[in-house]
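Below is one structure, written out as structure tokens; the observations come after it.
Of the protein chains in this complex, all but one are displayed in their positions.
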Amino acid sequence: MAAPQFRQLRRVYGFDEVAIVPGDTTINPDQTNIDFKIEGFTFATPILASAMDAVTDVNFATLMSKLGGLAVLNLEGVQTRYDNPQEVLTEIAQASDAKVTLLLQKVYSQPIKENLVGERIQSIKKSGAVCAVSVTPANTKRLAPIAAEAKADIFVVQSTVTSARHISKSYRGLIFSELRPSMPMPIIVGNCVSYSACLELMRTGISGVLIGVGPGAACTTRQVLGVGVPQVTATMDCAAARDEYLRESGRYVPIITDGGIGNGGDLCKAFASGADAVMLGSILAQAKEAPGLGYHWGMANPHPALPRGTRIKVGTTGTLEQILFGPASVTDGSQNLVGALRTAMGICGVPTIQEMHRVEIVIAPAITTEGKSWQLLHPSH
Amino acid sequence: MAAPQFRQLRRVYGFDEVAIVPGDTTINPDQTNIDFKIEGFTFATPILASAMDAVTDVNFATLMSKLGGLAVLNLEGVQTRYDNPQEVLTEIAQASDAKVTLLLQKVYSQPIKENLVGERIQSIKKSGAVCAVSVTPANTKRLAPIAAEAKADIFVVQSTVTSARHISKSYRGLIFSELRPSMPMPIIVGNCVSYSACLELMRTGISGVLIGVGPGAACTTRQVLGVGVPQVTATMDCAAARDEYLRESGRYVPIITDGGIGNGGDLCKAFASGADAVMLGSILAQAKEAPGLGYHWGMANPHPALPRGTRIKVGTTGTLEQILFGPASVTDGSQNLVGALRTAMGICGVPTIQEMHRVEIVIAPAITTEGKSWQLLHPSH
Amino acid sequence: MAAPQFRQLRRVYGFDEVAIVPGDTTINPDQTNIDFKIEGFTFATPILASAMDAVTDVNFATLMSKLGGLAVLNLEGVQTRYDNPQEVLTEIAQASDAKVTLLLQKVYSQPIKENLVGERIQSIKKSGAVCAVSVTPANTKRLAPIAAEAKADIFVVQSTVTSARHISKSYRGLIFSELRPSMPMPIIVGNCVSYSACLELMRTGISGVLIGVGPGAACTTRQVLGVGVPQVTATMDCAAARDEYLRESGRYVPIITDGGIGNGGDLCKAFASGADAVMLGSILAQAKEAPGLGYHWGMANPHPALPRGTRIKVGTTGTLEQILFGPASVTDGSQNLVGALRTAMGICGVPTIQEMHRVEIVIAPAITTEGKSWQLLHPSH
Partner (left out) sequence: MAAPQFRQLRRVYGFDEVAIVPGDTTINPDQTNIDFKIEGFTFATPILASAMDAVTDVNFATLMSKLGGLAVLNLEGVQTRYDNPQEVLTEIAQASDAKVTLLLQKVYSQPIKENLVGERIQSIKKSGAVCAVSVTPANTKRLAPIAAEAKADIFVVQSTVTSARHISKSYRGLIFSELRPSMPMPIIVGNCVSYSACLELMRTGISGVLIGVGPGAACTTRQVLGVGVPQVTATMDCAAARDEYLRESGRYVPIITDGGIGNGGDLCKAFASGADAVMLGSILAQAKEAPGLGYHWGMANPHPALPRGTRIKVGTTGTLEQILFGPASVTDGSQNLVGALRTAMGICGVPTIQEMHRVEIVIAPAITTEGKSWQLLHPSH
């Protein structure tokens, strides 16, 4: 019989499968500019701290802002459910592996206290820091006005997958084109991973897009749901959407690669794939100042019916400043991330992030193993 | 010398190599319809329990039916060879690894008692459940009349590979086009993995096809015989056969992906590849109500001359209801499978299984490892 | 600057990367014909035992012949260097890992005794078995006349890589077209892995070709020299050479896939790739009757300056008859190889090896892992 037309599947790539090709010219790392701009804000450090309870609390957000970056406080986590969140965080850190999922489900079943939402924002603002907060689409209508009133600087709407159009019978879905005019600050929305979904989100008028479904170190979405696109392709496709949207609208909407970045190499590859900034979770949870006390967990973990995350032990390896700017005391690429980015840009001969978007990336799975049998046989961690 | 024309090999894919791309729109999971229909029967839960002795006995079949799914009782297993199968199942569970193959060969060398065939079917029917039973092609002529007389609802003919035409000198092969008119109930046949083999089976008039050769957790067919096609491609190709057969005949013959599904992610990928339902073994053997007592083994394992299966310890992790509908107490995707399917469909913005068949799948081997070094270094099981 | 023309590399495949697709029809295994023919000899079992000291001695050759196959006695191993080889074999089996390479270098530095060459051949002949013996190209001129005089039935000239033309200043290279007329029996030559090298060998008039460079379980040629082609592609290419040679000469020269076959699945894939027979080493070294006493080593291992093999412990798992014909007491595919081949041919619906050469093979790396996480986490060996 005649050969039927089978489905053609596209091959997509993650960080470990690619490498950056050095440039034909090189430049001094100290001559690189890595500013990240989003609607009037400029950050000297193009790194965001995840809206996760093991990473961002009021103190961490303050410190991150001082260091030129931006931390996002989750308005639906322990910080707004508990007057004394540190107590709960300690309990989570001390729970056994067997009991932690149940504990997290219990901890996050407590109601969000609206007064705490305002308080946390004001504490960050009082320190002089730029204050970014996040909510899920389902809670946006309720929490957005409180955040606006407390004068949060940047508003993030984030769920595993957020689309421009959500269909629901029981309630009227969140319409970003309606939310936008009602909020006085930049709005970042996420997460998405495809060209078309990203483009549709940008067309709603929002200010930035988070890229990534399931790559987080503590996330098991890909195992539980089978859904996701690895970060290199996701970032490239969404960067193509950003460029297309720029052509059609004249407006540049930055994309932020969120999740899956475990070392400086991954971070550099995210920028080379087209990211304007990156959002980090587990790598920042290793900071001395992180509220997770050496542990990290996904915000989809406490889901009462379908938990999609695990608590992982990341340890505490250094100060946030060391993680961002060094000097690194380790050689695995988890410290001095900014130094790594500038060095890679120097090696590629590109003075700006915009030019970093156009360096050559090759598919090179051998990159992680070639010549490394000694290291692989005697791993340091 | 001139370059010769070498054989071209097609690349085929399994669950771990692909991922589902989220949609441009999303919908609420509770607005999805996941009904599975086969010749007059409608199942609210598109999940079948394998015709394996560690999974399906009379009680399990009854419970599965109550929960909206369908369990298939193997008419050639311990349930029809022993008056008291539980005794034998306990013995299997307690055997050492070294002795279990020999024990299984002995256990399954006992003859099938025809009176038990009828009794087991009637016990299931009496409970009000839909009763499905399975036989091998070689025993079909002998056991089909008994199953029909006992009023089994659905009849399954299953072997490692079943084709529309089996050539044998010693006996006249089973002709499905002749079997069909003699049986009053739907007939499901399997297993197959290719477009052409599936299409030929459908043309014999049967009601459904099982897809999968060798992916079962306890199966070593691929190692012993080298035969098989990974489940994503197998399902896609057979879905193409189903669609072609629908075009030529106007009749929709559902396909059921059988084997290799270890978590919700795999299950969602099976539907996205084109499955109308899935058949699960090891994942259901983990249910408290499963007869395998925390163990699982292949029905090709006890083969006297060429055993092709291993007994594996799967443990007991929760009730069948929890495995199907949650709430999940684990985060590895092995519980709340229906919730996972509905959530994935919501993320893809598709309200029906038919539309789920058309979501984008990408080749994404990185999906299982990207960002997961912490989990890989400290696996939970 | 203009993009230069870089080298294009061809992708080649090994056993673990491919799978056999079941047929649209199936046949009873007992209706398959698996005869292997080579210049007047017909073997009911298309399996050769390697010319390796851990596999073939006089007794093993006799038994293999009785079981329908063919064992090749190495005329440059311990059997012809020692009057009492069993003593030496025991010493090798008892040596520690640290000292075994040195011991092997010493053992094989003893001279070959020409009288033993004749004696061993006569012992095999006396038992009524078909007697095959092997020499290296360098020793062919010296040992071929002795083998001919002792009336060996089949003569094998084998080295890591043997080509139709070997260039040497110090001695006149072996010319197969000159050797052929001087020897009264079939000559098998190897090893080679490419279309052109195989075709050139066939054109010298020899009777069969061994396929495979470096895949042997105890061989480290690929690590030491970087040379080799995985067996699926090597077999396919050499099968293409065989077919081309048949077209140009009318003579069918069988090819024998030698090495890398670790279970029935690999064996079936070799035939599906085009092999007329297979040569097995480590899998037969597991026989109770094998002289290696549960150990196995490469014949390139004892090389005084550049050893390219390791001694491996394979254990003793059953009788040779069980390994070839079952009943299998294990489920990993290392026993009942003939049953596995017939079953796979039945599943593919092909009654002869010639038709087995044309079944569909797919590239399916997932085949070894899909659904097998339980087995991978708790491997049986």
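List of remarks:
Each chain carries a letter (A, B and C) given by its place in the written order, and its residues are counted from 1.
Everything below uses one rule, namely that a contact is a pair of C-beta atoms (placed from the backbone, for glycine too) under 8 Å apart; a residue touches a chain by one contact, two chains touch by 3 or more.
Keep in mind that this is a model prediction, so the values were computed, not measured.
Taking every chain of the complex into account, the absent chain touches A, C.
Looking at C:Thr26, C:Ser207 or C:Ser282, the residue that reaches the missing chain in the full complex is C:Ser282. For the chain left out of this panel, the touching residue among C:Asn59, C:Ser196, C:Thr316 or C:Ser329 is C:Ser196.
Residue C:Thr101 is the one among C:Thr101, C:Ser207, C:Ser273 or C:Thr369 that touches the chain missing from this view. Taking the complete complex into account, residues 1, 4-7, 9-17, 97, 101-102, 160-170, 192-194, 196-197, 200, 213-220, 222-231, 233, 259-262, 282, 296, 301, 304-310, 312-314, 381 of subunit C touch the chain not shown.
Contact residues of subunit A toward the unshown chain are 13, 15, 18-28, 30-31, 195-196, 199, 236-237, 240-241, 244, 263-269, 272, 326-333, 336, 339-340, 343-344, 347-349, 360-375, 377-378, 380.
One rule holds in what follows: only the chains that are shown with their structure count from here on.
The pairing of subunit A with subunit B is characterised as different-residue: of all residue numbers used at this interface, under half are used by both copies. In whole angstrom, the spacing between the mean C-alpha positions of subunit A and subunit B is 39. Centre-to-centre separation between subunit A and subunit C, using Cα means, comes to 55 Å. Of all residues in subunit B, those touching 2 or more other chains are 13, 15, 196, listed in ascending order.
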